[in-house]
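One structure coming up, written as structure tokens, with questions to follow.
All protein chains but one are shown in place.
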Amino acid sequence: MHRNGHRHIPPVATVHEFTEDMVSRHAATGPRYRRAMLILGALFLLGVAGFVARALQDGFDDRLPWGYFAATVAYLMTTAGTAPLIVIGMRAVKAHWHRPLARIGELYGASTVLILAMFIPLLFLIPSAVNRRTLYFQSDGTGVPGTLGRIPGAPQVYDLVLLAALVAAGVGLLWVSSRADRAVVRDHKGQSPGNWRGLLRQWKVHKVGLGLLGATYFLAAIGFISLYSIDFSMALVPGWRDAIYPAFQSISGLQGGLATVLVTMYLLRKYGHFEQYIHMEHFWAPSKILLALCLLWFYFGWSTLIIYWYGRQPVERDVLQLLMFGPYEWFFYGAFLLCFVAPFTTLLWNSVRKSTTGPALAAAFILVGNLFDKLRLYAGSWSVPNEQINFHGLEGVPLVHYPDLLDVLMVVGGISGALFLFLWMARRTPVISLWEMSEGLRLRVVRPFLRTRLTVIGKSE
Amino acid sequence: MQQRVVLPQPQVNAELLKNALRAPLWYWGIMAFLGAIVVAGSVAVGFLMNKGFGLSGTNRPVMWGILIVDFVFWIGISHAGVMLSAILRLSKAEWRRPATRAAEVLTVFSLMIAALHPVVHAGRPWRIIYWSFPYDFSRGLWVNIRSPLIWDPSAIFTYLTGSALFVIVALIPDMAVIRDHTTGLKQKVYRALAMGWRGTPRQWKLQIVAGFLLSALLLPVFVSVHSIVSWDFAVMIGVEGYHVTIFAPYFVIGAVHSGVSAVVTMMILMKWMFGWGSYIREEHVESLAKLLIVIGTTWLYFFFVEFSFALYSMESQEIALREMQAFTWPYWPLALTFILFSYIIPIPLWLFRKVRRNFKIMFWTSLLVNIGMWLERFLIIVPSLARKQVWPFDWSTYHPSAIEVLIVVTAYALVFLLLMTFAKLFPLIPLFDIKEGQTLSDDIVIGKRRVPALRVEE
Partner (left out) sequence: MAQMLGLFREEEAESAANATEALEQAGYSNENFEILTGSPYPEGAFGEREVKHKLYVFPFMGALLGFSVAMLVTGATQAAYPLVVGGKPILSLPAMTIIAYEGTMLGAILFTVLGIFFESRLPNPNAGIYDPRITAGYIGITLTVADERLNAVEQLLRRAGAADVIVKR
């Protein structure tokens, strides 16, 4: 403690101590961990059963029964699917606090496999892009303005290709990033080390690889969220022309991704006992970004609202009714409260941000709010009858479509599946990146400065 | 690798106050030249007011000409200050230090000049008060707060007040430096301006906290200002191409793109004019260029989405308008220049480290961005109005009159004149920020490598 009451900086572990500790933790799987995997696995299987029952009961002709399932895909994409983006972004700007949360984000990259699996059935529920408002501008040659003629496979093929790229980049990112760590684990187990020897050249390739895969993942994720939100919700609602919507969903994705990482980090710290490596500063720094993302969530949503509210054309009023103030208004109010009001008023206070619980609580609000947001958007847009698909505007606002048991099973099962994948992958690679933390430990020292002590952080290029 | 130079404080004072304490002869030459343009422009404005706004090129249906284009442009430039100062301050980016003051001052002056444009455009400027001030000047008529033309003054007033105070608060320690380096009347003036600053730990702590707090408060204001400017256009349904939900963030990111580019141009000019090579270094311009790659690409995403969703409407009138903007004379050369200058030429060039660290190329390419972004505003505002009406006999186009061109040129001269005047009175690079950066710099040695590091209080 400084002689005049200034803060105390905790001692930093050495690289060796840290590695030994992490490897021994990784070798053991606690009963609580196994129990969590079991429960999540069971819930996931129930979700699969719900999906099969829905397919048998309703088939793939009508979109209405699948609205909540489509919302789940959007939800997973804008939470687990965007968690790696936070790591990629923070690594790019060399934010030194990203190190303990990097692997958490990357592990969620594996959940893109589940998103892909859930996305494929949805392809059969979307009509062809011909003669309706899509970004593919297709017509059957009857002189519809601004169209390009026929592009085979639109929109399904393009969305699928983009998602496949996302999966490849997500899984690749996790594999490349954890390569060195898996070698460490193997060394400690006395197994063959594989190809990784830690040559300078390998490290160079490793860093460049992470950069390239990160950039690919970033572009594919923003691209897929944009396309999914257009093709699988906006284009299904006649009269809904909202240029900001894909960007709004991307921002919602960044917010959800950061929230996912923060909540996971909190649980890991609390129940996995990682207090030594995950400190308050690892919540404090991202909480400011989370606060900014909450404001952006409101700003993007508001930009739509104010334009439609001022436009007051019948098509605009109907869209506002369908998505905000009509059948799904409670979902909308829930999303507004939990994606903006609650986290904003929580994170506004520095004393709350400067804790581990405060940012995690705000993040938990966001995760629930994001689900409400996706439910109102997708349940709403998927309730529009297929006959109206190429109308100029809605012919009356559809009635509310309540979720049934199968919907609940699919929503819960989907989320459980993503979490199960996370836990399963976390058994295969250390949940805190060994190489990145070790690099951080080398680039960080605590030194005396006159009569106080300061942390010195190096930034290598 | 950063090229750190640790200079003693007297040297920092002497170099950065060089112009404020004793301006060279060329400085007065530039001031006289700019002053002459401003006088000519002022005469033009007086003439316009006396004879009426009919002297401008605006006519039915294009009632918004280059004065409004320039208004949007300068509002955009004004976004540089907060973007750089606030975001970089909040993220504790070290390379912000030489850039913040210049960016903040650019904000204040460009915002003042931006606000002058609609005043001149009103033709009878005194009526602005009657339209926008919430008071019943006659017969119980109150202003209509549902109109975005009321939101604009409220946003600009808030932003101007906030950013001016931001500059003033950060200037206090530097005024104390000038106070301590001058004599006579000058010293008396700076003594009053420094308000008794002594540099106690309390004053420094409040100065640092104030920087963060005002940054955090100004950030949401800066986003709101350009959003509201965009809603001047977007909340109406009468003009094709205006009623778009993405306008607000699209305008904001475009503004940041042009504003940060303007800061690059300005910093390089400062380096050349005042010989501040030790403070404005390659690494600073490089970092700004990297930031601009991200900003520019985000802007391109928004531009692409905005354009695509115009086509998405499948409405012939909207599609015809886009076709006109992009492919029809006289707009197509402007559209081509716009996209080449604002993205296609500069951004790919900035991907190369050598280019990012080359002052000359950075100067010219950052200038290109602003030419491009000015044209973008022109292409948004004018063609849409030209095709506002449904029937072709009501279509028209617009040519700016000489008087409008002169007023626009005057606006540039006036901003530059104000900046140069500021440079004569105060340091354009914050002295205390530079000195603090030197105090906080350190190294970490790993093997044979010396890694630049930063001391932080956590």
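Letters A and B mark the chains in the order given here, with residues in each chain numbered from 1 onward.
Following the convention adopted for this analysis, a residue touches a chain if its C-beta (ideal position, glycine included) is under 8 Å from a C-beta of that chain, and two chains touch if they have at least 3 such contacts.
Values in this document were obtained by computation on a predicted structure and should not be read as measured data.
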Shown chains that the omitted chain touches within the full complex: A, B
Residue of A:37, A:306, A:389 or A:418 in touch with the missing chain, whole complex considered: A:306
Touch with the omitted chain, as defined above, among B:157, B:304, B:327 or B:352: B:157
Contacting the left-out chain in the complete assembly, out of B:18, B:191 or B:424: B:191
Absent-chain interface as seen on chain A, which is shown: 2-6, 305-306, 309-310, 312, 350, 449-452, 454
Where the missing chain touches chain B, by residue: 8-10, 13, 134, 136, 140-147, 150-151, 154-155, 157-158, 161-162, 165, 169, 172, 176-177, 179-181, 191-192, 195-210, 213-214, 217-218, 220-221, 224, 228, 431-432, 435-436, 438-440, 455, 457
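One rule holds for everything that comes next: only the chains that are shown with their structure count from here on.
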Cα-centroid distance, chain A relative to chain B, in whole angstrom: 35
Chain B residues within the chain A interface of the complex: 1, 90-91, 219-220, 223, 227, 231, 234-237, 243-249, 301-302, 305-306, 308-309, 311-316, 319, 442-444, 446, 449, 451-458
Complex interface listing, chain A residues touching chain B: 7, 9, 93, 133-135, 137, 144-147, 222, 226, 241-247, 281, 288, 292, 295, 299-300, 303-304, 306-308, 310-313, 442-445, 447, 449, 452, 454-461
